[in-house]
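The structure under discussion appears below in the form of structure tokens.
Yeah, one chain of the complex is gone here, protein chain that is, but the others are all in their spots.
Right, subunit A next:
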Amino acid sequence: MAAGHNRATAPGPNRSLARSRPRYGEAAIKVLLLAAALVSIATTLGIVAALLEPTIEFFSEVSFGEFFGSTSWGPLFSPPAFGVWPIIVATLEITLIAVIVAIPLGLAAAIYLSEYATTRVRKIFKPVLEVLAGIPTVVFGFFAFSFVTPLLQDILPFTLDPRNALSAGLLVGVMIIPIVASLSEDAMSAVPRSLREGSFALGASKMTTSVSVVLPAAFSGIVAAIILAISRAAGETMIVAIAAGFKSIFTFNPGSEMATMAAFIASAGSGDAPVGSIAYKTIFAVGSLLFIMTFAMNWFSARMVKKYREVYE
């Protein structure tokens, strides 16, 4: 018997199981959602494509050996120098300082919010923390330059340039605390209550339970939070531009001025380099490198999350 016939009103064996009316809305929604998902993928692909061509042109003029083999950076000088290490070192050093600040403080805040704070405190605290994430980075930059650096110059026994990696790194660290804290807190709150009870029932204190049971159980989420924060730190531009400066010096001294990759892109991209010139192409080469570095970190984080994800039923 053909479906669709006998669409009788009475329930029972005579009523067809075929769809009673077409659901166009469902199909439309599906297409819209797919389009929304495609936008971010298309943007990523677009960035890669835009980076690729100038980067290839760059490497046809400057050799890999010169780019990765020397430690003198000054694409806008004459004669130009293309040894990329000073800005890589600056990027890594500032990111490292930021991470040293953000991981302990961010995790401590996450443990407090998820394990110790009462519901009322958490309801106030978490939005405040997230507001910190909304402060424009230019504010952090000026704060570092005009307040933190003079303060450190008074306190620290070694000399600090007016623009230096240390204060920039500290403030980048403060900037990424909310990312670490908020995402880690989400991960820790998702740990089933039954695990905590299991630990308490064995005579464990709150601290032991938090550190030995909740943290490891939330490990994958916490790693993801940290890596996301590192990516943000590595790509941070405004704070480092203002507080660490634009001078490319090959040094590991945190008291020294240094330009990060992002700071170089910002300065060279803001009009100094004529389109099509080698300096212009350098921007894209550095951009590609930064893209690859953060992409590798995100990929690594995705793997970690997959490897350590705990499945609770």
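One rule holds for everything that comes next: a residue touches a chain if its C-beta (ideal position, glycine included) is under 8 Å from a C-beta of that chain, and two chains touch if they have at least 3 such contacts; residues count from 1.
What we mean here is this: contacts and distances are computed from a predicted model.
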Chain not present in the shown complex, as UniProt names it (candidates "Phosphate import ATP-binding protein PstB", "NADH-quinone oxidoreductase subunit H", "Phenylpropionate dioxygenase, large terminal subunit" or "ABC-type quaternary amine transporter"): "Phosphate import ATP-binding protein PstB"
Option from A:43, A:205 or A:277 whose C-beta touches the chain left out: A:205
Hidden partner chain, residues of subunit A it touches: 118, 192, 194-195, 197-205, 208, 212-213, 216-217, 310-312
